[in-house]
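Every protein chain of the complex appears in place save one, which is left out.
Presenting chain A:
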């Protein structure tokens, strides 16, 4: 390839006249123009690959000469163009294509593509000198300098792509409502013509599957290829919809470049290439107006001229072309054209960082309408171009707009040494918020974790094993001994049920998340389980009931010190949306904090009304809580509620409540001892093995959560119905209710989760069986009435076992009878009544029971208690 110095074919390449097919006048640019480029102030740079931007033929001339079409009336006139309000660029008026539609629409400059808006083209097969002569003949081989991109071919290819690309398997939400069997992008163009938003988002993977070579060019030379795409789209669009009126010409925004990069793996080879990285926005700057075109006016003759900014530099005209006075031109800020720009700092998302290192940050520039699209805290995918800039303490010419300083500084001898560091940034072409849909509606792809074919294969093999459920549950927290059922419960929680949306029928969402409460003696490694789960899931939060307030769990409103803007800061529950919120010391939580959980645990939303912000956030989080008994040891003589003193309204929202007790038998002790000793002295390799397990487990869960959505089949539904009826039957014989619809829902969720464990799309009877078993186990532990030894669900749902309730009623009736038997005594002594009742009753009556009975009678409006006297009504 010819060296830059010997490339006189400096074609001016602004996005309008790029279409430089060989016949374009751009190639044979008049010598005068070239010369002008070279005698400008930076002409001493010997090896500028492009001629500087000096197409400063007065725009007025272009306007009059080109705008002769009838569409002119809908355009901003040239008067508008020079007004300070006009953010467009004059290049729009140097329209090269003959079609009226394209021409009628102003081009908007693309600062996102930045520097190389003008690139010379080079003929591969002829010497640079002979290029002009042979260009007609060798037209097809003409490429943009430094690349292998031929504008004509590239454009054709892209148009073909737009016209023909069909993706019948597409399930992207963006394509909702489009006919998948028609060319996708043509439909999108149609959409543009209707909606009038001149932006065409192109999925790079589509391009790749359609034309790998085009894709490669797009990735490698985005600065050159994207403008070509733009032209192609516009030609196509206005051919189709000649009457459309757009604000400016359509801009192509490619996204999802498959070369998706972790921020950490960016390296010098990626400079000037198109990349897609993901990260979290941590800071956004204020809007920065960036000069796109400078307006100069001669102080002597008032002759005005415009200079486009090229690579952040403005070549200040030294001589007025009108009156030939030197150095008479002054910049008029108000008449120069600016575009919006915003600096955004993006930090690596915590999920894809190696342990023990700090997250990297990258500077990103958003331009024009991408400004203010994202807020700090957003997780986004950015498609953009990595750029570097020299970081010059003395070097001004690398920075934008410093026209006044650039010239003298270059003569400054001190600049001869420069810092050898570049600054890098990314110019955004496309933003994609990954958590956008988190706030409203469904999201299948929020955890779009990419699995390699191989990995999927391993996972599927694992899923095919008959004992996968046991395998996975034993891989869960191996350092914790036994407690198989609890681990299984947690495993099912990790997978979760299938999300069902009935909001169309007005019934809202059904909870898919499984909530689990662990209670038991202190020191039974509850916290350890919680810690493990928290470390396992990508979006887990760990809080302790003691240390968290309602505010810390939900969300609070904060005033940004800089902007004075009110910002909603989300707390643990919202942050763990789609994850698991682990709450330790659940019993130590204050009542107000716990009350927040009511909404979260059933409705899966969080309502906030604070400081003028009223909103409902999604908090589709599973809660894994651990509670200690009130009396430091678990009292087996009391019910669960009595032991942990939590309101039953909250308890009934847990699908599974497990007791973690210290079982006391010899065989268990021996196994436990063996387990612990092994834990301490296991060899390195065994530890190694386990780590592998954890990674597999992580992927397995992620895969199942993303791709498996099991549904109940007929048999399973029947089995569930039977199970529920059975559960109801158990209690009915003794006048107790042993199951409520909530329990049925729990069963369904657990069965679905179990089907997910098997990677099965159908919930089958086996799943229901296991769900039943687990549910029964948990109930057996937590809802056994210590007085009768029967499982009694009402302990959890009403806070009182049925026998206790029956007894209460009996006492009240006995009391009533006793009072009635006394005849008409309007008032009685409290103490005396109590003593009488005690004397009369066979069973021991405590003062509490007596008071409860009184209260029950008072509720019946039978009597009132005032101080020490009881009055009949």
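We take it that a residue touches a chain if its C-beta (ideal position, glycine included) is under 8 Å from a C-beta of that chain, and two chains touch if they have at least 3 such contacts; residues count from 1.
Operating definition for what follows: contacts and distances are computed from a predicted model.
Looking at the choices "NADH dehydrogenase [ubiquinone] 1 alpha subcomplex subunit 5", "Carboxypeptidase O", "Fanconi anemia group F protein" or "Mini-chromosome maintenance complex-binding protein", the name in the UniProt record of the chain not drawn here is "Mini-chromosome maintenance complex-binding protein". Between the chain not shown and the residues A:166, A:282, A:814 or A:828, the one that touches is A:282. Residue-wise, the contact with the chain that is not shown comes from A:425, picked out of A:155, A:206, A:335 or A:425. Set against the missing chain, the residues A:532, A:724 or A:834 yield one that touches it, A:532. If you put the missing chain back, the residues of chain A touching it would be 3-4, 45-49, 266-268, 271, 280, 282-283, 285, 288, 290, 312, 341, 343, 345, 347, 350, 353-363, 376-377, 388-390, 393-394, 398-402, 416-425, 477-479, 481, 523-525, 527-528, 531-532, 535, 544, 547, 575, 632, 662, 664, 666, 669-670, 672-674, 676-682, 687, 690, 694.
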